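One structure is given below, represented as structure tokens, and several questions about it will come after.
Every protein chain except one is present and positioned as in the full complex.
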Amino acid sequence: MSRDSAEFMPHPDTWTRRDLLDLESLTLDELTTLLDTAFAFKQATDGCRRKLPLLEGKTTSNLFFENSTRTRTSFGLAAKRLGADTVDFTASSSSLSKGETFIDTAKNIEAMNVDVMVMRHHTPGAPHLLADHVDCAVVNAGDGTHEHPTQGLLDIMTIRETRGEVRGLTVALVGDIAHSRTARSNIWGLRKLGAHVIVCGPSTLVSRGWEEFGVEVAYSLDSILPRCDVLNLLRIQFERQYTRPFPSVREYALLYAMNADRMARAKKDILIMAPGPINRGVEITPDVADGPHSVILNQVTNGLAVRMAALWLVAGARDKLRQSICRGPAAHG
Amino acid sequence: MSRDSAEFMPHPDTWTRRDLLDLESLTLDELTTLLDTAFAFKQATDGCRRKLPLLEGKTTSNLFFENSTRTRTSFGLAAKRLGADTVDFTASSSSLSKGETFIDTAKNIEAMNVDVMVMRHHTPGAPHLLADHVDCAVVNAGDGTHEHPTQGLLDIMTIRETRGEVRGLTVALVGDIAHSRTARSNIWGLRKLGAHVIVCGPSTLVSRGWEEFGVEVAYSLDSILPRCDVLNLLRIQFERQYTRPFPSVREYALLYAMNADRMARAKKDILIMAPGPINRGVEITPDVADGPHSVILNQVTNGLAVRMAALWLVAGARDKLRQSICRGPAAHG
Partner (left out) sequence: MSRDSAEFMPHPDTWTRRDLLDLESLTLDELTTLLDTAFAFKQATDGCRRKLPLLEGKTTSNLFFENSTRTRTSFGLAAKRLGADTVDFTASSSSLSKGETFIDTAKNIEAMNVDVMVMRHHTPGAPHLLADHVDCAVVNAGDGTHEHPTQGLLDIMTIRETRGEVRGLTVALVGDIAHSRTARSNIWGLRKLGAHVIVCGPSTLVSRGWEEFGVEVAYSLDSILPRCDVLNLLRIQFERQYTRPFPSVREYALLYAMNADRMARAKKDILIMAPGPINRGVEITPDVADGPHSVILNQVTNGLAVRMAALWLVAGARDKLRQSICRGPAAHG
């Protein structure tokens, strides 16, 4: 079955990266390969329900220095669907408290023959630093306020799945842009794919600097709403804010929450997305979250497909790399 | 192997429930199907030692909002013996702290294609609420002081295994009836199967209200002891009590602990059970806990069989339901 699966899904020549660290540095071809692979995996596995044991015998590791439920689980399940074993590390149980450096912790885990290391860290750039020090593949599962590439990909996959094409769509990211790695990954990915991107929120949380990158900056949701094909409603990340960026949650909801009244003024086929966890009554009202325009739970399912694709692509690139270094057949085909 | 196993063990027509939420609402037929399946699984797997991969490719999720060692592990091992993958969630690591509702957390997990959700929650009725909002199967692993159906089943299975028949036996539940979901599940199950049930403990922890349901209420263990075929010694749940229900642990032990002296006055073939963890010297003395009448560790092993049966039955019912909704072949046979 492993052999058949491998034939069914050959590793694409358009993917040569050993790591997936961000969307900013990806080419359009690479971005498309990632998305195409995710769609192919979703179809081949009845919506990520069946297994596709392309990574049998391999080991992935979740190295999480920040708490996470859904991302860690999603990566873990994606690995299981591919037949890989997974080991979980969390900061609290790790040896960091014994004075070990972050790189030494990672190198120790790698020495247990881990093939892919999935990493979340509160410091922007930590996965990039890690990638310089290990031979295994590294996937960034969120580094501080910097990037969260698989979240960006699953958002984009959900748009493409529903609308067929990303090019030409107007996508607004609403809310706490300043602290959102999800926003950043969406911006790079959507721009490369030809979408018009608007960042919208209180001026304390949205920088004019984004205009330099071809992104529209808006402070009023109502003023941009009629033009939007997609709204991605970011959570207010209270846990990342040291100052109060707006007077009250109530005022925020009044200005930026998606509700029935705003839905009435939006395009008929508007897509409502949210990276979750959602705060009902803050950035979104329950009727909108559970309404027919919402694809919030599709995003979660697509997260599995995207992570299966990411794990498989980087593991394959890493095997090719090892093979060319060893100048012989790969350790395990 | 999966196909052979499936032939070996056809899904019974007498089971159509997608969820196992309590024993109170089960019919006698359903209760018997659960127990028969558990016995069949135990026998087919050399006492739950071998695998029976009837749920290969499926995913179960442990969603625990209360701490648990043995129940979570037992459900996890039962799933593994059936060949299913399992993902664990605990309240501390979950997104509840980020303001997400309990139902949203569950729906997110479900969107990762979880087939069966095993749930423990401190609020009575939480699994019932959950079952109304998800399409996957739900198994209650304990909801506050309400019910703990698989614990009730494993207790009953252990009685039937040892005595052949439950009907006609006198079973006393001793101790903290008021706070015990185990007691509640035992009462409903044992009554349906025709046992005479006595609840016995300090009047602060045993309500006269049980008499309405055909249950005998007693405050003195010594007075009922000679009539009992089975004693199920409940743990004093200090963590659930806001007031002191008895003057001292010593006094409790004096009146309700099973010890050598009371064993001498009990039936020759009395069965000593405890849902664990036991407090040696409180509800039971070490000589009784480790003595020949004790089936405490058999209960633990039977817990695996009962949970294998529960997971398999609800997963099967859910597949049938999906099949009839889709009006075509099930997504995975």
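Each chain carries a letter (A and B) given by its place in the written order, and its residues are counted from 1.
Convention: a residue touches a chain if its C-beta (ideal position, glycine included) is under 8 Å from a C-beta of that chain, and two chains touch if they have at least 3 such contacts.
Here the structure is a predicted model, which is why all the values come from computation and not from measurement.
Within the complete assembly, B:70 is the residue of B:70, B:122, B:167 or B:265 that touches the hidden chain.
Across the entire complex, the residue among A:16, A:113, A:204 or A:220 in touch with the chain not shown is A:113. From the options B:235, B:293 or B:318, the residue with contact to the chain not on display is B:235.
Note that of B:217, B:300 or B:321, the residue touching the chain absent from this view is B:300. By the touch criterion stated above, the residues of chain B touching the omitted chain are 46-51, 67-70, 73-74, 76-77, 80, 235, 239, 276-280, 282, 297-298, 300-301, 303-304. Residues of chain A that touch the chain left out of the display are 57, 59, 85, 87, 89, 93-95, 98-101, 104-105, 107-113, 331-332.
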